[in-house]
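Note that this complex is displayed minus one protein chain, with the remaining chains in position.
Moving on to chain A:
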Amino acid sequence: MVKTKHLENQSVIANIDWLSIFLYTALVFFGWMNIYSASLPLEETSIFDLSQIYGKQILFIGITLPVIVIILSLDAKTYEKYSLIFYIIGILLLMGLFIFGKTIKGQTNWYQFGGISMQPSEFAKIGTALFLSKYITESQTTFQTLKEQVIAMGIIFLPVAFIMLQPDAGSAMIFMVFFLVLYREGFPAWYLWTGFFAILLFILALVIKPVILLVLILLGCIIHFIYNKSIHRNPFIYAILAVVMSGFVFSVDYVFENVLEPHQKDRINVLIGEDVDMKKEGYNLNQSMIAIGSGGWTGKGYLEGTQTKGGFVPEQHTDYIFTTVGEEWGFVGSLSVVVCFLSLILRVTYLAEKQKNNFNRIYGYCVAAILFMHFFVNISMLIGIFPTIGVPLPFFSYGGSSLIAFTLLLFIFLKLDANKVNEW
């Protein structure tokens, strides 16, 4: 028994996590079905028609197969060993955009050479995840010193800075999820709390009158101070906190009016229920909610969605692909997709926690966190609980860059996981 086990240990096939592969395949396949529905032309053509979006997606799916084979056949140590190289390649690709990139609607997110285009920010995530894991593993840090904290944040913010310059707020935002990984590895909690409170205050400041919010903040500080039984409680800290928060609240209005782009303001206005024109800035969200909301329990049937057929939802095959699920497959279909993503994310998290090697664990965490962020931001924006931000739904949305990048991201981890029995 022991002998045979040792033999099996050598094989990727025997050790790879088939549940993850099953979920991955299900999502890719169901994603393609919905892309087919969303991009179906009036005249029937072959599903392999490369002039059609669904035909191209089949090509992309085809490309992932050799990619997977290569990832799985490389030595598991390669990824840790060359993580800096991957990171640097990612950064270079991002920098190269400013020279070779194609500018569409004021954003320079893509390379386009001939018929092939590529979005480097998708790949930069992988490099960042690998290099961040590597740094934490190498330095064996638990982020007790400011220096370590700054280095970790530097690794994250370097690509973010280039992405913000494109500008692409959505992709940049995805990188913030690395803080959840850092927290798991010992990063001080107050970073998260500060971020959380900043977001909360930002939203409240937009919804409630600043003066009322100010009173609430002061009351909160006073009550907290009274009930704080700690002997270290320092009234000055409370006073400073109150002043900072008040200052923040008053700056929100300024930021909102002067820093945010008009379309970003619109997207927030749409969400907090300000009066918006459903034909203009509110159009996307409105049509998206109509598509999903009209699905009912079991949907209108595959290829029968009126919103989908009529092309009412913009970019339906990419960022808005989930609206097709909602419309044609209803609540049952939507729930299934959510459960698939949830299972995959939690499965990867679970596998990560089981790793004996720190690099593997941290990288696994990064994979789960990136998948989660995409999943949450994408679906939330379609159903009106998050501002509209253009991020794709992993494995589901149309697009070669995102499909191949997410496949790389996931399968590198699956390779590491399959190799864990060899880690000593």
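Convention: a contact is a pair of C-beta atoms (placed from the backbone, for glycine too) under 8 Å apart; a residue touches a chain by one contact, two chains touch by 3 or more; residues count from 1.
Methods note: contacts and distances are computed from a predicted model.
Trainee: Which of the following names does UniProt give to the chain that is not shown: "Phosphonate transport system permease protein", "Penicillin-binding protein 2", "KaiB domain-containing protein" or "Cytochrome b"?
Mentor: The correct option from "Phosphonate transport system permease protein", "Penicillin-binding protein 2", "KaiB domain-containing protein" or "Cytochrome b" is "Penicillin-binding protein 2", the UniProt name of the unshown chain.
Trainee: Which one touches the absent chain: A:Phe113, A:Tyr227, A:Tyr254 or A:Trp297?
Mentor: Of the listed residues, the one touching the omitted chain is A:Trp297.
Trainee: Which is it among A:Ala76, A:Ile345 or A:Ile389 that touches the chain not included here?
Mentor: A:Ile345
Trainee: Touching the absent chain in the whole complex: find that residue among A:Glu138, A:Glu261 or A:Glu353.
Mentor: Residue touching the absent chain, from the options given: A:Glu353.
Trainee: Touching the hidden chain in the complete assembly: which of A:Phe22, A:Phe157 or A:Tyr183 does that?
Mentor: Looking across A:Phe22, A:Phe157 or A:Tyr183, the contact with the absent chain belongs to A:Tyr183.
Trainee: Please output the residues of chain A touching the missing chain, sorted low to high.
Mentor: These residues of chain A touch the chain that is not shown: 42, 180, 183-186, 287, 289-297, 304, 306-307, 309-312, 326-327, 330-331, 334-335, 338, 341-342, 345-346, 349, 353, 365, 368-369, 372, 376, 379-380, 383-385.
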